[in-house]
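Of the protein chains in this complex, one is absent; all others appear in place.
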Amino acid sequence: MSRYTSATDADRQAMLDTIGVGSVDGLFAEIPEGVRLQRPLDLPAGLAEQDVYDHLAALAARNTHADAETSFLGAGMYDHYTPALIDSVLQRSEFLTPYTPYQPEISQGGLQVMFEYQTAISELTGLPVSNASVYEGPSAVAAAGYLAKLETKRTKLVVSRGLHPHSRETLATHAKGYGMTVAEAGLDSEGVTDLDALTALVDDDTAAVFVQQPNFLGTVEELGTLGEAAKRTGALFVVAADPLPLGILEPPGALGADICVGEGQTLGNRLDFGGPSFGFFAAAERFIRKMPGRIAGETRDVDGKRGFVLTLQTREQHIRREKATHNICTAQALNALAGVIYLSWLGKQGLVELGELMLRRTHYARETLGLEAINPGPVVREFAVRVPDLDAVFERARAVGINPGYRLGRDYPEYEDGLLVAITERRTKADIDRLAAVLGSVREEAHA
Amino acid sequence: MSRYTSATDADRQAMLDTIGVGSVDGLFAEIPEGVRLQRPLDLPAGLAEQDVYDHLAALAARNTHADAETSFLGAGMYDHYTPALIDSVLQRSEFLTPYTPYQPEISQGGLQVMFEYQTAISELTGLPVSNASVYEGPSAVAAAGYLAKLETKRTKLVVSRGLHPHSRETLATHAKGYGMTVAEAGLDSEGVTDLDALTALVDDDTAAVFVQQPNFLGTVEELGTLGEAAKRTGALFVVAADPLPLGILEPPGALGADICVGEGQTLGNRLDFGGPSFGFFAAAERFIRKMPGRIAGETRDVDGKRGFVLTLQTREQHIRREKATHNICTAQALNALAGVIYLSWLGKQGLVELGELMLRRTHYARETLGLEAINPGPVVREFAVRVPDLDAVFERARAVGINPGYRLGRDYPEYEDGLLVAITERRTKADIDRLAAVLGSVREEAHA
Amino acid sequence: MSADSPGGLTPPAPPGARWPAAVLDPRLDEQTRTIYEKSVAGRRAFTPPVTDVPEVPIESLLPAAMRRSAPAELPEIAEPEIVRHYNGLSKKNFDLDTGFYPLGSCTMKHNPKLHERVAALPGHARLHPLQDPEHAQGALELMWNLQRALGEIAGLPHVSLQPSAGSHGELAGLLVTRAYHEDRGEHRHKVLTPDTAHGTNPATVTMAGYEVVKVGTDEHGGVDLEDLRAKATDDVACLMLTNPNTLGLFDRNIEEIASIVHDVGATLYYDGANLNAVMGISRPGDMGFDIVHYNLHKSFTQPHGGGGPGAGPIAVSDRIEPYIPRPQVVREEGHNGHGPRFALDSDRPKSIGKLRGFQGNFGVFVRSYAYICSLGGEGLREASETAVLNANYLRALLAAPDVAEYLPIAFDRVCMHEFVLSGRGAKEKLGIRTLDIAKRMLDHGVHPPTVYFPLLVDEALMIEPTETETKETLDDFAGVVCAILVEAADDPEIARNAPYTTSVRRLDEAGAAKNPVVRQAPR
Partner (left out) sequence: MSADSPGGLTPPAPPGARWPAAVLDPRLDEQTRTIYEKSVAGRRAFTPPVTDVPEVPIESLLPAAMRRSAPAELPEIAEPEIVRHYNGLSKKNFDLDTGFYPLGSCTMKHNPKLHERVAALPGHARLHPLQDPEHAQGALELMWNLQRALGEIAGLPHVSLQPSAGSHGELAGLLVTRAYHEDRGEHRHKVLTPDTAHGTNPATVTMAGYEVVKVGTDEHGGVDLEDLRAKATDDVACLMLTNPNTLGLFDRNIEEIASIVHDVGATLYYDGANLNAVMGISRPGDMGFDIVHYNLHKSFTQPHGGGGPGAGPIAVSDRIEPYIPRPQVVREEGHNGHGPRFALDSDRPKSIGKLRGFQGNFGVFVRSYAYICSLGGEGLREASETAVLNANYLRALLAAPDVAEYLPIAFDRVCMHEFVLSGRGAKEKLGIRTLDIAKRMLDHGVHPPTVYFPLLVDEALMIEPTETETKETLDDFAGVVCAILVEAADDPEIARNAPYTTSVRRLDEAGAAKNPVVRQAPR
């Protein structure tokens, strides 16, 4: 008998008697013979808990995780330190195991968390309305595209090449569904969105323009000017941002963004090989009834006591069905909880201190590595450089337990020799100097 | 300001104003100048959470833990699998952070756990009364000695050399305090307590006789006959037992033990380099008012509702002070909780299944290793063998990630070439065969 | 202690009424406070690591125009109070580890604790998604094994793990359907969904650029074949179905349905939310479905987390395979003695492309894979059998006259993993609505069933006990239902005003929507 089920033979018999069916098989009589599986599933036999643990531990041991090397890998997810208190809260069954809060009277914890989360996202993005989470960054971008379609009825989306490659591809995949095309504006010689190219692409049929802050290369974009160009023809200006650098960067909402979305992993979530994390979705007041997903709102109970509920549900699939603003149902509540705990832990001052620490270390790294910068402009946590002999560098670095970063060539042929280096608070000056030493040694050999 | 304190400068000022003292230093005016520390403590500066984590992780990385090698090390603590559900319960703050349940109305959880734990220990030991835990195995043995003194007023304790060396030494340390002497009966050629030697030592001044089940070499002792010898002159018969093998062994209580104590680590507790675990203490009904430590009892509240309280407190230090049956206050409640969860997880059938699995694998191992047995008698989880070239075996085994077990010579000069091998459910046939191969290869070389 | 207490020495007014009025918990007066309202300037839980690089002035690194002018108003609070705040909030949630949670269609089965342990292993939790595959072989093998297992369970060979939840899987399913048809030069614009369908189905249809055509339900609770034949025209791209359906009934005509759909060249889509009824017993692929989505957070034990995360992988037949999302985990046989290698294949020209960032919700995959390893094929079958047994047992208990009079079953047949009652009788004879019954259940410490869904059942209560509940729990729940009905017969006001024992009572949802307050007022 399974360790997770309780029905003993005696239970089974008693229950069958009550039901009035002779056997468990009898309960499946409704299933036509022709579609019944006549053999056992072809899967390995069940295992004892310790054997399952051993099997998965053995698999895990074949992965090189972020503590097993000194990694400068970022490119969309980052090795930030997550305080222990997050796990201690997330592992409480009261947060871990409930469903979406359909019964608010017994879900005030989760609902207030959503309200607090929405507030934090609103503060970071500088936009008044946030939902309670979407899946992750790129599909949040796609959701913004859908909102733009519903709002403008236009058919064209313009994206900056500075947008994460996954966001651009995910947007295109979804746009195909809701019948929109995607045009791309390139990056200029400084690695920032080419304003002229972008301006040229924006026309009367453009529903939205997407840029990323900081962009994929790590550069801080001039949102103000880009926003103006985007909105000339009434398109929505959508900024995909990493919420953590927003601690020291002027918020998109203050620079003209109509919508700000992004990947929430950097807010206290695990790397988890890419998920689960969460996507955030914030917008200007006028979009409140066009938002995707759950939104918690404050209200009172019959005794006048303060409480929280899922609100504006007439936007949602379970009420509006084919007229819903989005099809999302299960989202990423637990990951958003990690996000708001993380932000409460950092706090008003800490968010700035962390941002400034990364800023200084990142610039120190860019100088110390002494390589040609692809994006010489201001960067916060990540920057791109040209590396003459990338293969040799990876080989040498790996040999001493260093992961030098992300090969830009994987997504940007134009930067075949590009290396994207991320510097979080986990990477110390000593780590940076070690990477520099590896690069130096390879350079010397090349010259020798 | 510390991340764990909240007093801001403004708070401090407001509080000092209320107190009516000018400065925080002013609060320490009572401390004579001469005994004030005039310099900062000579300790490293405080660290960020991530830096503390890194420091301790680096230290931990320099330990070879039980998952980092195939270990046959036992000798008092054993590498058993602890189900994940234990941690999930122990990490709930409601169990992790409260003090001893002095206010029963808001401590029913902890008190009922104690009651359930006492029941489980009573079932395992075959004795009706258990307390709610003492520190660990050896000091539980010492506590039994103290009870024997209070009960018999005699001054001599007799121990079998089969008792864990730490238990024997700990007993001696404590006995010196409460004014008793300890005499030791050796092991016979089969590695079990020498009945004649023991009988010879027991006299009219003997307060208690101590044996271990299974004994330190892993042999199951014949408690019945030993008990008779022990009790001839009215001494108490104390059995120190590992609770896990008691799942398949006749309980000490059924074989004449007056008191059964032991080390609880094997019941769902971590190895933790030796602690914290818990000691259990069970006894015959007539000792109920002489027991050490906390005992939970069932009762009713004013509404007639069932509840639990700390009971028989007139035994204890906070009430009885110098007349208390023991000085223990803080014990090992959380570890005992792990114990009762573990036993509930194993369950009535599982406890037997686990015992029989260990029994079979252990005998398989003893045969397969093919070495001269020091204790040829029945063993459950551990056995001792003579190994011609112990150093070579350790060297060879370590080289292939095997820890062959415990060197008996560390405590038993008479077994200088002795190796104590533990086989828990974590050690598979394949592991055993690998150890046998190492032993074989060393043997061959010796002959070559 | 009263959170709003002015503190200091102004005593809160003593409970006005004399004892026993004073037995009311003083804490009940407490108004909840947000973490922002607990913030005090200067407090902190974070200690920054030392700045080990030159303290270059920030202005020199970041132009003033780009720099934030005013800091984000995050809370200022030390660790102990953060812990108490979220601990306190957790105590206002009901959860699966606390009690019975028969929320229909949501498969609230036990979440094994082992899964949290294996998911937390650094090799999983701390693995970067862009790690070189050579250094992520364990993760890729796990994903490949899971793909294989899920494919076997659904009876469809090709699995993409990428979708993030069921509705995302539905979208993937319609996007591959579109790609499939277009690849064959066909442009279809309708998708059929039964009137019993879950809301995500029609919502997905619209997002995927299709038009919804509703199909009726017959008197047995299955698809109305006549209606289906009438609507299954050659501009139909797909029929989205869940079987067993949201009434908890297995559609006996599934083979017939499949042929009707296939005859017009449409695809047949399986909404896997109800897969928990048939694992190892009947496979969607064998029923004729072309595309299936799984809810790993339902059938495969991913904890729901109060609204996610989940994962909604899809499985497809050979003809659909070229179009599934990329990248795909592939297995390459090892050469000269080496074991197999696992890789991420993005070179899939006909793929609809990526549906999200990276490779999907890997942390969810770990838990679901652990579950499959624990149960094995036999165990999965037993799980489904027990889920159906539990549902039918509870159905039988509640079919007793004294309940059925008020809560008649919608379709009186043997059910699968869940069943639907109608609150019609209670509304007419007792004057209480399904909502009232649900709210009164809260006082009894059980989570109510799904209510008012499916739509075609008046005052619906949709009950899914799952296999991990005990017979005693089902007996107790039946007792609670009785108690509520008996109580209502005596005084319906009690239910109408329930709940009474929760941290808040009935909330003003209309008011919340009228004037939405969706964030803490800016300071």
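Some notes on this structure:
The chains carry the letters A, B and C, assigned in the order they are written, with residues numbered from 1 in each.
As a convention for this text, a contact is a pair of C-beta atoms (placed from the backbone, for glycine too) under 8 Å apart; a residue touches a chain by one contact, two chains touch by 3 or more.
Computed from a prediction, not measured in an experiment: that's the story for all the values here.
Note that the undisplayed chain, when the full complex is considered, contacts A, B, C. Among C:87, C:131 or C:520, only C:87 touches the chain that is left out of the view.
For the options B:22, B:347, B:388 or B:440, the residue in contact with the chain missing from this view is B:347. Touch with the hidden chain on the side of subunit C covers residues 1-3, 5-12, 14-15, 18-19, 22-27, 40, 47, 78-81, 83-84, 87-88, 91, 97-100, 110, 112-113, 374, 397, 400, 402-403, 443-446, 468-470, 472-473, 475-480, 482-483, 485-487, 490-491, 493-494, 497, 500-501. Panel shows subunit A; residues 1-6, 8-11, 46-51, 83-85, 87-88, 93 of it touch the chain omitted from the view.
As a convention for this text, only the chains that are shown with their structure count from here on.
The pair with more inter-chain C-beta contacts, choosing from A-C and B-C, is A-C. Distance between subunit A and subunit B, defined via averaged C-alpha coordinates, is recorded as 47 Å. Each chain gets one centre point, the mean of its Cα atoms, and the points for subunit A and subunit C are 19 Å apart. The distance from the centre of subunit B to the centre of subunit C, each centre being the mean of the chain's C-alpha atoms, comes to 44 Å. Multi-chain contact residues of subunit B (touching two or more other chains) are listed as 49-50, 83-84, 88, 93. Multi-chain contact residues of subunit C (touching two or more other chains) are listed as 43-46, 48-49, 77, 79, 83, 87, 112, 114, 116-117.
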